[in-house]
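Just one protein chain is left out here, and the rest sit where they should.
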Amino acid sequence: MRILRLGLVQGLFGGLVGWVMGFSLVVAMRLLLGLPAAWKTGVSGPAAYEPAMVVAAIFFAIGFMVGVGSMTDWLKWAVGIKTPFHHGARIPGSPEWTRYFSVDYSHKVIGVQYGVTGILVLGVGGTLAMLFRLQLAQPEMKFIAADVFNTMISAHGMIMIGSILLGVGAMSNYLVPLMIGANDMAFPRLNAFAYWINVPGALLLMIAMFIGGWNTGWTGYPPLSAQAPVGVQYFFLGVFFIGLSSILGSVNIIVTTLTMRSPGMSLFRMPIFVWAAFATAIIQLTATQLIGLSFLMVLTQRILGMGFFDPGGVVWYEVDKWVGGGNPILFQHLFWFYSHPAVYVFILPGLGIISELLPVFARKPLFGYKWVAMSSMAIALVGFLVWAHHMFVSGMSNFLRAPFMMSTLLVAVPTGVKFFSWLGTLWGGRIEYKTPMLFSLGAISVFLIGGLTGPPLGTVTTDMNLHDTYYVVGHFHATMFGGFVFPFFAALYYWYPKATGRMYNEALGKLHFWLMTPAFWVMSLGQIFVGMHGMRRRIATYEVGLDIGTAQMMVTIAGFVIFLSVLVMVLNLFVLSWRARHAGANPWRSRGLEWQIPSPMPEMSYASLPVVVGEPYDYGKPGSTYVQFAAPTLAHAPLAGGD
Amino acid sequence: MSAIADSYQDLTRRNRMGMWLFFLSEAFLFGGLLVARFFLWGNTRPSMEPTMIGPLAVSYQIIPLLITVVLLLSSFSMNRAETAIAHDDRPTFLRFTLLTALLGTLFLLGVLVFEWGWRMEEGNFVLGRHISPTDGVYGAVIYGMTGMHALHVLSGVIMLLLLWNLGRKGHFSAREHWGVEATAIYWHYVDLVWVFFYPAIYLIGVGVHAAAH
Amino acid sequence: MEQGTPKRSYTRHFIIVSVLVIVVAAAAALGLQALPKFPRASTQAIVIDQMFDLHLAVIGFLFALVMVFMLYSLFVFRRQKGDERDGDHFEGHTKLEIAWTVLPLIIVLIFGVLGAQTLRQVTAAQPDEMVVEVTAFSFGWQFAYPELGVSEATALNLPVGRPVLFKMKSLAQDVIHDFYVPEFRVKQDLVPGVPTQLRVTPDKVGQYKVRCNELCGTGHTTMLADVNVVNQADFDAWVAEQRAAVSPERLAALGQELHTSQGCIACHNISGDPGLPGPTWKGIFGHEVELVDGSTVLIDEAYIRQSILEPNSQVVAGFQPIMPLTYGDVLSDRQIQALIEYIKTLE
Partner (left out) sequence: MENIALATIILPMLLGSMILAGLWALTWLMPGEPKSGKGAELVAAPAYGPDYVRLSTKRHTAYRTGLMVLLGLAVLTIVEFILAPLNSAALMFVIMILKAAVIMSYFMHMATVWRNEEAH
């Protein structure tokens, strides 16, 4: 019974056991204290057992993590049993594929796990979008009830964010150690834990839809989320666990980047993607705590009655006034302190991928390497100072509006540096149009739409009109597609031959591109257009009188074309390519470290020590090399030189 | 193929960096709670009306002060334990580790029993001697802050007990005691958080009175 | 590594691209300005649309700049079949980098200043403002005109050309809503516990809709209210009609809501149980009570009004004079009347 020995199966079993334990624990305690088993009277189903449901969900995650085996080593350490670190399959003799369904410490396996999970979750979120786009295709359609619609858009939002975080994790976990010449991450066990905690997180997000759903949008603003169905608790906890993954993963990325670079690889000789991943990790490490905290506060308000955001809870008396009522705006501050920088978490790795790929296919050095690297850091840092632009009309203090408008507009400057540097990289090159390059270029065009529609939202006066309309939806989807989806697909196509040793089908790749890019333009511009014509965000239907039916129909059709094109990619990469031709070690003639070793890569990527002797993107300079390999050795890789 | 043969020094350097990054991350969590406190309370705090401890009516201020002292002392004894193992003095290390865990438990009891006021009344557990979590933002923030901190103390105590057990079995030496160092800096970090929380909850601001209800 | 080629001359390319950028930018800017506009109906909308047009002009230019450069490079610098050479080797240009950092910075600063200026214009107090109190609840709107004695209007009627100050609130137990009339181009959240305000000067007669713009639950989509911008004569007629329509029942309902939203409930219950800092409201109307000074008084409309406006003048025996003195400023006449009507109903 090989299947029963898979970590995933054992984890699900452990999760189930944990869930039942958590649920019975609360119910048993209530009964012991002489309270009725149900927490709330007058409601039936899960809502009546909300505290038990919450504790059960936490136990579910713990049970899953124990069951899957990602805590085994730590538990052994705690009682003094040494666990030697080893690469390769966990259970000797089991086939290669089982590694991907169990805890595995190799960063390459974990990267693939992240990526595949990300694509699966992307599929779920995309399917939801397709369903409610049908409802929005024509005015006054009624085939999805308002409550279900609200749950679907909320789920679409957060599930997509989860999928993007998984995709970001895939890219940084897979690529960073390879690009800096390390054999693995600094903390491989933590790395595995950070991946696996996503699974219960994503499962909770999906379960939430079926235990009453939640109608708050992905932002979960109280007081609405404090009154929403019990599904909102599973949404909070799901996000909480995915956030935990972000934090732990980013610790790993930062330490790996700082301590495990090859000899000779100074900070300014790192591939540009590593800079992007590093900047991303800084945001993830710090800001993520705040969304966890804000959701935890609503969670406790719901089950413990702690009135952080409940303005009705006035119970204290001071000199001549009543005080003690909660403030819903506090939540928005805490929430956006993460959720705005989070947007840069989503796009920075993608922009890094674009900067990484353009030089390879234009056969030219990256224009202004240091400026591009620093612009990533600048975006990350400025990103911490702009959160309140989501709150221009929220009723927050008036004097905060102008400073936050200023800081928001400042983001345009480093972003502009990136665009201009990409143009400089293309200028005078010998550009080759392979699928990854097409996706990079598509990303630039799409991200341009997203970027240029940003300043009107950052300016308070125009935002007073555009805030929470479909204009925002268009802007946001353009930045997400340009900043993440297109570059992620580019990265998939680009590193696919490296990871599998086989070449994908170029024609199907190009078909994917030519379906997706024009469709996306239509979708994005259509959303922006309807937003400027009275289409509010998050509404289940709209009146005939607004006269936007045609545009909406085009948006829906374009959405379906995008969905179809992604299916083409799945077909290409995951079905057809198993029989594809071998790719060779370096099909793109890249200078990157990872392209100098065989494909697919051996378990230990750098058995012989790479020594960096030149610049990473010196294409077109005769006689320049980036990396040389020392004699094969198993001695430990020394720490970074320089810096 | 064998593992990456990194030395204990390399690993410790990474571990240490990772630990501090984790602290940085947690700082944002606790910072967020402080922000919530100042956002919701402004320059007020719940006043500490006198309470009966045994036959004495004492200002309620004394309980947080006492548990603060306990935590401070535990930090000191943690430092002792760490210094001891760094000099290969295992008996002292074990004694002070246990003492630290004891003081940590005392702190937790201080929070649970005196500060939160868990007690039995007619066979039921009752919460909240001077303030309960449902008392508007004052109750919410106090329980939120002390609760989040107590959770970290609890995990610290568990780590200390594990550490003591390992030390008893002969683990750790002057050369290799990252486990001790990690627990120690974690424990001090928890103390550090309390350095900010204690004045924020109990000292800063004008006292506000609970309304009779 | 592959042999680099001798560097090409780019002067000709730059000239062609510059011309193309100018042409395309002009076309893009014109095209964007020519997009069909949503109708507008307030003076604030004019300012906001001007600001947006300015944004569109810059967007058009930048779009042209990036896309023309990119597409031109893609076409002109494409790799010929069989050409294995690398591109020209240049790593960067510091002066250029500084230029395209500093220039956008200046533009951004200008936009920041313009944004702040227009914000001041849009939010500035106007002379002769009419106050309209907006109350949002799940899932509907209610409007009151305290200066005109009109309350509980379900549609928003506004005289054209008259500046309006909306004082907005959502009920304490409710959720966040958002007041948005697309034709007015401005919006503002209504937050429980946090009063907000918004200024609009409607300048075009017509029928519009208030649309809730913050997800508020099941009824969010249909949380609409009519907006009628009418001329002064029609407005006066509407006011007269509304005034006639105020009934005690509607006032009592408002009073019930005020009981919670104004915090009365903290001290005055409606169940009749003792124990709160203030007297209960249940069954007191029309009865006599003893005051702290030993005299008795009949609880009638005048007494209740007096107790709200000057709480400490006639305190009922057994209670402390702790009621806040601020309710005279907080409550309108109509709201006080509403509380009286509500107390009357509590038998």
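Things to note:
The chains carry the letters A, B and C, assigned in the order they are written, with residues numbered from 1 in each.
Throughout what follows, contacts are C-beta pairs under 8 Å (C-beta built on N, C-alpha and C of every residue); 3 or more make two chains touch, one makes a residue touch a chain.
Because the structure is predicted, anything quoted here is derived from the model rather than measured.
Of the candidate positions B:Val113, B:Val126, B:Leu151 or B:Val195, contact with the unshown chain belongs to B:Val195. Residue in contact with the omitted chain (choice from B:Val35, B:Ile62, B:Leu127 or B:Leu161): B:Ile62. Interface note for the absent chain: among B:Leu99, B:Ile142 or B:Val157, the touching residue is B:Leu99.
The chain not displayed touches chain B at residues 8-9, 12-13, 16-17, 20, 43, 48, 50, 58-59, 61-62, 65-66, 68-69, 72-73, 75-80, 83-84, 86-89, 91-92, 95-96, 99, 173-178, 181, 184-185, 188-189, 191-192, 195-196, 199, 203-206.
Assume only the chains that are shown with their structure count from here on.
Averaging the CA coordinates per chain and comparing them to the mean over all protein CA atoms picks out A as nearest.
Put simply, the C-alpha centre of chain A and that of chain C have 32 angstrom between them. In chain A, 314-315, 317, 322, 325-327 are the positions where the chain touches two or more neighbouring chains simultaneously. Within chain C, contacts with two or more other chains are made by residues 266. Within the complex formed with chain A, the residues of chain B that make contact are 1-7, 10, 13-15, 17-18, 21-22, 24-29, 32-33, 35-36, 39-40, 44, 46, 123-125, 133-141, 143-144, 162, 165-166, 169, 171, 206, 208-211, 213. Taken together, the chain C residues at the contact with chain A in this complex read 1-5, 7-8, 10, 35-38, 45, 47-48, 51-52, 55, 58-59, 62-63, 66-67, 69-70, 73-74, 77-80, 83, 85-94, 96-97, 100-101, 104-105, 108-109, 111-112, 114-116, 118-119, 122-123, 172-176, 178, 180, 182, 185-194, 196, 211-221, 260, 263, 266, 322, 324-326.
Within the complex, the chain A residues that touch chain C are 146-147, 150, 215-217, 221, 223-224, 227-228, 311-312, 314-315, 317, 320-322, 325-329, 362-371, 393-395, 398, 401-402, 405-406, 409-410, 412-413, 416-417, 419-424, 426-433, 441, 444-445, 448, 452-453, 455-456, 459-462, 464-465, 467-469, 529, 532-534, 536-542, 589, 615, 617-625.
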